[in-house]
Structures are given as C-alpha cells and as structure tokens.
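Pasting a structure below so you can have a look.
The complex appears here without one of its protein chains, the remainder shown in place.
Moving on to chain A:
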C-alpha cells in the first residue's frame, strides 16, 4: 500500500504532511507518496529526524490511495485529519484548501 508521512507541527499542533520538497505541508495534496519499500523507509527516516529536530510530534506513516490525482487516506481517522471536522466544514483544511474530502 502506498504511504505518506504525517505529523502535527510542534508550535501549533496543526496536522502536516511531508512534501516532495522536504517541507512539512499543511495540506495532504502535495505530500510525497512512498510507492515502494525504499521510499517508505526514507519517509520513516525523515520523520525520525524531524521529530528529533523538534519540528513535529506524533509522526505516523499512513496508507493512502489516489483518485483522479488526489490523495485520500484509507482510514476515516486520517481522512478527517486531512479535511477537518466533518461537522464543521467551515474549519480545518477543508475550509482552506479544497472542498470536503472526508466521509
């Protein structure tokens, strides 16, 4: 299963995903997708060092699928993290980046 690396930013706790440019992004849209074991291992290493550098906390590799070029986490929990609360679509990522993707 393809994976992306996610975490919460230390300073404000906002959910972030590791991008192709090595930056932590506030939207999952441009997250770097690990499509094979070496890439996944590299993501994991990047996560460890970002944690050790005190950039992020709660680092996690999550399963994703791609639909029409958009990235969707498999688990509902991660879909809600990527979009925001399903009951307040005026808040969270869904209000900043794109229409609701959760549930």
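Quick note on the criterion: a contact is a pair of C-beta atoms (placed from the backbone, for glycine too) under 8 Å apart; a residue touches a chain by one contact, two chains touch by 3 or more; residues count from 1.
Please note the rule applied: contacts and distances are computed from a predicted model.
The listed choices are "Sugar ABC transporter ATP-binding protein", "Two-component system, chemotaxis family, response regulator CheY", "Xanthine dehydrogenase small subunit" or "Nitrite/sulfite reductase"; the UniProt protein name belonging to the chain that is not shown reads "Nitrite/sulfite reductase".
When the missing chain is restored to the complex, the residue among A:15, A:28 or A:43 that touches it is A:15. Interface with the hidden chain, as seen from chain A, comprises residues 8, 10-15, 51-54, 57-58, 74-77, 80-81, 84-88, 91-92, 103.
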